[in-house]
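Removed from the display is one protein chain of the complex; every other protein chain stays in position.
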Amino acid sequence: MSRHVIAPTREIPPGDHKLFTVRGRPIAIFNVKGEFFGMFNRCPHQGGSLCDGIVTGLVESKTPGEYAYSREGEFIRCPWHGWEFEIRTGQSYCDPERIRARAYPVVTESGETLVKGPYVAETVPVRVEEDYVVVEM
Amino acid sequence: MNVQVRPSVATATASRPAIADCDIHPAVRFDSDLNPWLPERWQAYRAEYGASRRLGMQAGPAYPKSQPNASRRDAWPPEGGRQGSSLSFMQHQHLDANNVTLGILNPLGSGQGVSNPELSAVICHATNEWEVAEWTGKDSRLKASVVVPYEWAEESAREIRRWAGHKDFVQVLLLSRTAEPLGNRRYWPIYEAAAEANFPVAVHAFGYGGAPITSTGWPSHYIEEMTGHAQSSQAGLTSLLVEGVFDRFPNLRVIMVEAGFAWAPSLGWRLDKAWKTLRTETPHLKEKPSETMRRHVWWTTQPMEEPEPRERLLDTIGWMGWDRLLFATDYPHWDFDDPAQALPLPISDEQRRQFFLENARAVYGVTA
Partner (left out) sequence: MTGSAIDCDIHPSIPGLKALLPYLPGHWREMVRIRGMDELNAISYPANSPLTARPDWRPASGKPAGSLEQIQRECLDAFGASIAICNVLYGVQLLFAEDMAAAYAQAVNDWTRAELLDRDPRLRASIVVPLQSIERSVDEIERCAADPRFVQVLVLASGDQPLGKRVHWPVYAAAQRHKLPIGIHAGSNYHNPPTAVGWPSYYTEDYVAQAQAFQSQLTSLICEGVFNKFPDLRVVLLESGWTWLPAHLWRLTKYWRGLRMEIPWVDRSPFDIVRSNVRMSLQPSDAPPDRAALERIIEHMQSDELLLFSTDYPHWQFDGTEALPDGLPPALVHKITVENPRATYTRLLEPVR
């Protein structure tokens, strides 16, 4: 693991995201309300470039006809098939609640209507050091 | 800084095997792109009245798409214009990147299904001219479809005959949601002309027949419409088979495009059963419908079904025959299948070559 200084924080204002190459790998860096997060720029479905997707919030529903929208800016939709990933964790939303032979367990947390799927976009730890975005890889 | 910033680039071509893409959607940048081939009278008509179809809205569908122009968000050409309208960007992002050695153009929004039959015909003709001038004439990997005003069968037959023998055209394009089922006799002049010209007829999901996409009224949501293309394509194919179109035109080939394919085996079993029980209704059918399908019908692969475990798809393909499938990406649409990811299954080299290239070369008569 080594430390890579990516860019000054002002280069990625809140709500924005940008693609960088770190150690030969494409990494998408997101600024969500002042916090920085990193994600390997490949959708785990078919490899779409997540950085070309659209940032959005989360719509949830407990019953048909209800569209409860919240968490604006915390999700990225893949530019291809529209799969939703939580930027903070890389966790996909909407997938069968089924145990598969995969690395990631399926979890439903109490109180949540959504089922998290075993598809996860690979995240990369990011921090800010004196106004610079830094990635550990 | 010790990192580079680069715009999104596709993976290097060198390692990618050559493929055929049997469903690419070129688009005009502006409606006026067709003007060189559109009589002034119809340019004026279109400017004043639009080119309405059996859809209520002047622009945009009543089932709004899930993404602008139903396309990948990363497919906007850097020079502007809608997704699919730039040959150079299509070459960069797709043809070169994915090593597409044979690309079949299926222009949508081409005049097909336009309610005014003469307007439909002139836009279709202009589209065919445009395909040559702007696409196949500039990139020899691309081949064109003869786009026809299918609700006016006689004019469609004339348009097919205009392009028969042209080296850049490899098929006739129809849409799946026709005003009457595809096998209905009113469309037979199209099949006659296509068979004569040795063009396969591609039936692409969608269309403007004016009826709901189900036999039971209009569904509420876009997802139901998208799923529904499988049902409407099955109905159209059933019609072609039961009406005896393949009996009447023995060298006709049909390609079902962008409706998925995993539904084909069950439809074949159902058709065989019904044909056997109801033999007396269809004396013109000399063989089991599933056998007719096996010889006359192909399917493009996109949107490829994704069972879990994925290996189940091998059963389906085995029942259909590995020679029946023609790989397609549907570029630049959002439900794109990436050739490197689309078939992550342990198959033989022979099967892989057939699936991704050789079947298409055989159907379209294109040599290496």
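We call the chains A and B, going by the order they appear; numbering starts again at 1 in every chain.
Here is the rule we go by: contacts are C-beta pairs under 8 Å (C-beta built on N, C-alpha and C of every residue); 3 or more make two chains touch, one makes a residue touch a chain.
Here the structure is a predicted model, which is why all the values come from computation and not from measurement.
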Seminar exercise, completed: Where B:Asp31, B:Glu180 or B:Asp323 are the choices, the one touching the absent chain is B:Glu180
For this session: Give the residue, chosen from B:Ala97, B:Leu173 or B:Ala235, that touches the chain omitted from the document.
Result: B:Ala235
Problem set entry | Touching residues (missing chain, whole complex) on chain A | 45, 59-67, 78, 81-84, 93-98, 113-115
Problem set entry | Hidden partner interface residues of chain B, rising order | 66, 176-184, 209, 211-224, 226-228, 230-232, 234-236, 238-239, 242-243, 260, 262-263, 265-267, 269-275, 277-282, 303, 305-307, 312, 315-316, 319, 334-335
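FYI, only the chains that are shown with their structure count from here on.
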Problem set entry | Inter-chain centre distance, chain A versus chain B - centres from mean C-alpha coordinates, in Å | 34
Problem set entry | Partner chain A, residues of chain B touching it in the complex | 1-8, 66-67, 72-74, 308, 334-338, 340-342
For this session: Enumerate the contact residues on chain A facing chain B in the complex.
Result: 4-7, 18-22, 26, 41, 45-49, 51-54, 79-82, 96, 98, 100
